[in-house]
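Every protein chain but one is kept in place in this view of the complex.
Moving on, here comes subunit A:
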Amino acid sequence: MGKENPAAEKASNLLRSRLCDPNFVVKHLSDSPDSNYSKLKFLVSSSVTEACNNSILLLGPRGSGKIAVLELILTDLLLEYPDTISVIKLNGLLHSDDCCAFKEIARQLCMEHQLLFSKMASFDDNSQFMIEMLRECGLAHKTIIFVLDEFDLFAQGKQRLLYSLLDAMQSVTSQAVVIGVSCRLDADQLLEKRVRSRFSHRKLLFLPPSKEDMQRLLEHILSLPVDSSLPHAYAVEFNKKIKNILADGRFKEIVNTLVNLDSTVNHLLRFLFLAVSYMDLESGFLSFENFKTALSNSHRQPKLECIKDCSILELYILVCLKRLEVKEQNSYNFNSVMKEYKSIHDSFQTSDYYSRNVCLRAFEHLLQRELICFTDNRGYSQSVEFRPVKLLISSIELHQGLKSYCSCPVILLKLVER
């Protein structure tokens, strides 16, 4: 592996930990007064100081940094108002079932206020407990902040939790802030009428950062700190190289390709992680090639790779299925494929003609690889040969796959092109 450069290792570790830690990125993006951070912070802190109830939805595609911003705000607020805030966190993936959700709320409240939590408490007990806690905290001028992650999953089913929470906020003397976080932009449309009427229609949209912001972010992430435990000269040299790469036109193209695919911050961070993992640990500097390799590796096409892994017999079966599809028959199964296979063999005298058992096995491999699948769900009483199947790849992908296959028989290409 060559001699190890300890400074390079340290730098690589530092960059990797930065890229895996959402707080680092979000702190940088949230500096301006116009950002979502400031708006949300203003809202929550004013509800705390003015002792009123509030609810808000944070919406944006996955990986835009909603939870990261929220965490930042909560840590800041907990420092500013140490005793007046308690935070309850719920997640739609874990607690979409109402009993589960109330149990979790009760558990977290008990932990906060050092009360004894009983696992045997029933659903009614837990909901009563929550309402009473809300009342008590309201009287004691303490705010409870409810964070509902994956908000759209709470809106499935009867929405009992949402209703009781929002209802309690309105009827009981409480001080509560409900912050819902969702990646569905229409999350508020999912609410029932009675829930929606109790919900203040405040929404905060998390849009992807602009090009200038992105550029500044890249520089901020990839620059090493000059006055830390890393050797000074090395850090300065590293930063200079980074500046050169970022200013390069080709690099801007790469970033544009990335952003066109997925403009969230998370996607960019994953790409940077890949590039940093390719960093040459001997010299200890990032080069433009690292970014290029990272780009080609992050844009994978699994179906094409799957086709490349297929054997020739499996390709024959796929092409036969494609031809049957083109002939627009209603449904086709393994037997029809075999008929087509035989007719191809008869008309073109190929050398690849194998027995039925072998073809059946190849067919099963294709099923396993998910290039074809059965179209009936409960046809388990039929054997494999009779169940109808369909292709899971498009003709373009098949065509491309055959073209890039290294020793594809010419006959297959001709058959697909027709």
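One rule holds in what follows: a contact is a pair of C-beta atoms (placed from the backbone, for glycine too) under 8 Å apart; a residue touches a chain by one contact, two chains touch by 3 or more; residues count from 1.
The rule is simple: contacts and distances are computed from a predicted model.
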The chain that is not shown, which UniProt protein name from "Outer dynein arm-docking complex subunit 2 isoform X2", "VPS35 endosomal protein-sorting factor-like", "Origin of replication complex subunit 5" or "Prolactin receptor" does it carry? "Origin of replication complex subunit 5"
From A:H141, A:R194 or A:K308, residue that would touch the chain that is not displayed: A:K308
Residue in contact with the excluded chain [from A:Y81, A:F273, A:F288 or A:F374]: A:F273
One chain isn't shown here. Among A:S197, A:S228, A:N244 or A:N335, which residue touches it? A:N335
Across the whole complex, the chain not displayed is touched by subunit A residues 1, 9, 12-13, 16-17, 19-21, 67, 91, 93-96, 100, 104, 153, 270, 273-274, 277-278, 302, 305-306, 308-314, 331-333, 335-336, 339, 352, 354-355, 357-358, 361-362, 365, 368-370, 381-383, 385-386, 388
